[in-house]
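As you look at this complex, bear in mind that one protein chain is not there, while each of the others sits in place.
Moving on, here comes chain A:
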Amino acid sequence: MVILHAGLCPGLTAEMIQLLKANGIQTVVDFISSDLEEVAQKCSLSYKALVAVRRVLLAQFSAFPINGADLYEELKSSMAILSTGSKSLDKLLDSGLYTGEVLELMGAPGSGKTQVCLSIAASVSHSLKQNVLFIDSTGGFTASRLLQLVQSRTEEEEEQVEALQRIQVAHVFDIYKMLAALQELRHCMSQQVVCSVGPVKLLVVDSVSAVVCPLLGGRQSEGLALMMQLARELKTLAREFGLATVPTGIQVELDIGGYEALEERPGASGEEL
């Protein structure tokens, strides 16, 4: 909910905002959904000016459609396929990890998810020479195991060191820290600042369920909302920056209690929507 303030866009002056506020228009959504003719009359503002402001606000806050042909061109030039290092896994994944997409590894505890993640990280870092961010929320990441995996790929110590240097690890043990780590990654990537290593091509999150499960259950919806937010963040990071994202998790069926179908009730103060 963006509140109208002076300087939000050219043409939106402080006096205009005062007049609009006096007539109940406080946010961008209020402004855009109101009938501009009525507003022009009630606030005695110029209709032309209001239309111009509306156009700029819409351009600023709404999403732009992209043509299918353009999207296809863009994708052809920017999408890459990262091999996972294992031929059978590559075959299963239709030749590998696609950048811009999210691959979820699901399985019971002890089924090998962390091992697969470590091996993919080692392969991408060593063979493809790409940077990896490994977000560990279970404490299952061990550098010695990673070293073993890298050593099995090459004997030369220099190469091993380089491969290990390309993998950054973040230890997070609750969802807020995880969201913060993703925010930091986003900041790094959008600044195009060489954050000590360079742009990340693979993001591994082991595991998502470790930080999300404690929040679920019971009747509150905040846990579900946070989970949706985390999912969206992983997807948008993958899409916007051309990463391949690999979150892991356990599948759980929850009982979140009963929710009544929301009946429309008239507002307590008589406001009808």
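Following the convention adopted for this analysis, contacts are C-beta pairs under 8 Å (C-beta built on N, C-alpha and C of every residue); 3 or more make two chains touch, one makes a residue touch a chain; residues count from 1.
Keep in mind that, in the parts below, contacts and distances are computed from a predicted model.
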item: The complex's invisible chain, by UniProt name, from "Origin recognition complex subunit 5", "T-complex protein 1 subunit epsilon", "COQ3 protein" or "X-ray repair cross complementing 2"; value: "X-ray repair cross complementing 2"
item: Among A:L89, A:L224 or A:I250, the residue in touch with the chain that has been omitted; value: A:L224
item: Hidden partner chain, touching residue among A:V28, A:L118 or A:A244; value: A:V28
item: Missing-chain contacts mapped onto chain A; value: 1, 28-29, 32-33, 36-37, 40, 47-48, 51, 58-59, 61-69, 71-72, 75, 221-222, 224-229, 232, 235-236, 238-239, 258-259, 261-265, 267, 273
